[in-house]
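The other protein chains are all here in position, but one chain of the complex has been omitted.
In this document, chain identifiers A, B and C correspond to the written order of the chains, with residue numbering beginning at 1 in each.
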Amino acid sequence: MRRVVGILPASIVPSEEAVLGAMGVPPGSEQGERVDGLVADALDELRRAACPRGVVTNVTTDEFARIYEGESDNDTPSPLAEIFPRAEELVLFAATLGAPLSERIAALFADGSLALATMLDAAASEAAELAGVHLDGLVLEGARLGGQANQFTRALRYSPGYCGWNLTGQRALFAALGPEEIGVHLTDNCLMEPLKSISGVIVLGPREIHEFTDDYSFCSACPTHDCRRRIKELTQTRP
Amino acid sequence: MRRVVGILPASIVPSEEAVLGAMGVPPGSEQGERVDGLVADALDELRRAACPRGVVTNVTTDEFARIYEGESDNDTPSPLAEIFPRAEELVLFAATLGAPLSERIAALFADGSLALATMLDAAASEAAELAGVHLDGLVLEGARLGGQANQFTRALRYSPGYCGWNLTGQRALFAALGPEEIGVHLTDNCLMEPLKSISGVIVLGPREIHEFTDDYSFCSACPTHDCRRRIKELTQTRP
Amino acid sequence: MEILGQIAALLERGEDQEVRSLTQSAMDQSLPALKILEEGLLAGMQVVGDRFRAHDIFLPEVLLAARAMSAGVEVLKPHLGKTDLHSRGKVVIGTVQGDLHDIGKNLVGIMLSGAGFEVIDLGKNVSAEEFVDTARESGADVIGMSALLTTTMPAMKQVISLLRERGLDSSVRTMVGGAPVTREYASEMGADGYGFDAANAVECVRELVG
Partner (left out) sequence: MEILGQIAALLERGEDQEVRSLTQSAMDQSLPALKILEEGLLAGMQVVGDRFRAHDIFLPEVLLAARAMSAGVEVLKPHLGKTDLHSRGKVVIGTVQGDLHDIGKNLVGIMLSGAGFEVIDLGKNVSAEEFVDTARESGADVIGMSALLTTTMPAMKQVISLLRERGLDSSVRTMVGGAPVTREYASEMGADGYGFDAANAVECVRELVG
C-alpha cells in the first residue's frame, strides 16, 4: 500500500538538547541563557516555515532486492543486505520539510544572521529525522492493525549513502516510490531537493534481525557510528 | 474531541477553473494559452509554499451558544442562530495555509510580478476554502464512525464576519479552539494571520436544517450570495 | 506609425516579450519615447481597460496586458522625462490602518499604472498621517483608500478629516473602495470619489483629476 501523509510542524520540533547535540554539544552541558534564546528562536523559525510531509509504500522482498541492487555499486557485505531478506515488511519512504524552510535558512545566511541560520539548519536536520520517526510509527501502527506485525516488531530505517548502500541507490528508490508527489526531487548527483529531506527503507521485524556490529569495511570511515544508538533504542523502547 | 491535522499541499490545489472563477472569469470561457500558463505557474507556487493544517474541536450546543453570543453584536435574526440549536454536532474549526505562502505572495507583489502574485493570491484563497472542505470531510467521517451522524448528515461551515455573525466573534472562537497551535493568530481587529486562514463552526445535521433563504437584513449588502451555491451542493452531493 | 499600432495590439494580447522587442525597434527607428508610451503602450492598455469594463475580457487578461506594459515601459524608462510617466496624475494608494487585505488595492494600483497614472503604493495597515504626509510631500492629486473590514472603515474617515485639518482637501482628492464600502457610506464620510471595483477606480480617478 502507498500512503502520502501531511505531518504537523508541531510534531517534528526537536528538543533543545537534540538541537544542541546536533551541533556537537555533549548532553547535559549548560549553555546559558543566550544559547537557549538562540535555540528558541530557531525552533520558532522551524515551526513557522517547516511543512513536513511523507510518502511510504510497501514493497516485497524481491522488489526491494532489485531496488537495493540499484546500479550494482553497493559495498559488500553490508548490514542491510543481510537484514532485508529476514524482514517481516519492507516499506520505502521519503519525507521532506518543504522548500520554504530551506529558502529561509539560505536567506538567513545571506543576510548575515549566521548564528540563527546555523542553529536553524541544525534544528531542521533533527526535524527531518523526527519526520522519519513519525513515518516509522505510522508504518508500525498500520502493520499491527493489518496483522503483518506484532508486539515484538521493531522498525529501523536505512538510507542510500549510508551503511554500504551507495547513494546512487536513490535512483531506483525514487523510481519505485515517486516522492516527487511530496515535492522531493533528485539531482544528477543523487542529492535530494529540498535539502532537508530523507529517504530510504523502513525494515520491520523482530529485534534480533536488526542487530549487527559495526565492523564492516566502510564502518571505519563512518563519522558517527549512529547505528549503535539506533540499535540500542530498539531494545529499550516499548512497542 | 479536539484534533490537529496536517493536510497535504497536493490535496488542496484548486482546479484552473476555480482559480479563474475566483478572479471573476465566468465558468467555461476560454482564456487562452498565456492565462493557462499563468494559472499553472501559480499552482506550482502554491504546491511549493503552502503548508495546510487544521484544528477541529467538538462543542456542545450550550457551549456554542456562548461562543456565538460573543460580544453581543451579531445581527438578529441570523441563519446560524436558527440552525445551530437543531444541529447533530457542532465542531469549531480553523485551517491555515501557513506563513511562508503569504510571504511568497507579498514578495511577488514587491518585486513587480503583479500578474503571478494576483493569480497566486486567488489560488491561495481557493486553496484555503478547500482546506475547509477537507476538514468538513474529516469531521463527517469521524462523526459517522462514532455514530453521531448517519448517511443523511450534511456539513456546512459558518465563519465570523459572514451571515450576521460579527467578526468580533473570532475572539470567543479562538479562546475555545486555540488555533495558535497551528500557527494562526488574531490581530486586534480580529483578522487572522497568516491571511490565508479560515475559521468558524462546522454544523452537522440533516439537509433540512441547513436550508434558509437569503432575505436577512444583511443579505442585501452581501456581494456573493454564496449561500445559494453551498446549500444547493448539500442536496446534490452524495454522502 | 504602423509599429505603434502593433505594439498596442501585442500588448492587448499580453505578449510581453514581443512588446519589449517591438518597443525597442520603435526606439531604434528614433520614434520619441513619449509617443511610443502614449500611442503604443497606453493606447493598448486603454483598449484593455475598456474591454474589461465591458466584461468582454476578464482580470487574467488585464494582468497579462499590464505585464506586457511593464516590459515596454522598462525599455522606454531611461529615455522618458521625469514627468512623462505620470503626466496624467499622481495617486497615493493603501489599505487603511488595521486592515491587512491588499489584493483589491493592488489591483487598483495595476489598473491605475496601466492607465498612465503614477502610483505610490503605501501597502497595507497605513495610518492617516502616512497617507496625508505622503500625499503632501509627493504632490499627489488623489489618495485612494481600501478597506475590506467594516471595522476599519472609520479609518478612511480619519484620513479625510486629517486632510481638512491640514487644509489640503482642495488640492488632494480622496477615493474610497473595498467590499464593505457602499456609495452611500462613501458620500456620508465625505470622500470625493467611490471606486466600486478596480476598473471603476480608474474612471473615478480620471474624473477627480480631470
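To be clear about the criterion, contacts are C-beta pairs under 8 Å (C-beta built on N, C-alpha and C of every residue); 3 or more make two chains touch, one makes a residue touch a chain.
Computed from a predicted structure; not experimentally measured.
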Kindly name the visible chains that come into contact with the excluded chain. A
Quick one: say which of A:A65, A:C190 or A:C219 touches the chain that got left out. A:C190
Sort through A:S11, A:Q31 or A:Q148 and give me the one touching the missing partner chain. A:Q31
Out of A:A10, A:M23 or A:C219, the sole contact with the unshown chain comes from A:M23
Touching residues (missing chain, whole complex) on chain A: 20, 23-26, 29, 31-32, 34-35, 38-39, 109, 112, 114-115, 117-119, 121, 161, 167, 187-191, 193, 195, 221, 223
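Rule of thumb we're sticking to: only the chains that are shown with their structure count from here on.
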Give me the set of chains touching chain A intersected with the set touching chain C. B
Greatest separation from chain A - chain, by CA centre: C
What chain lies closest to the overall centre, CA atoms only? B
Chain A to chain B: how many Å between their CA centres? 35
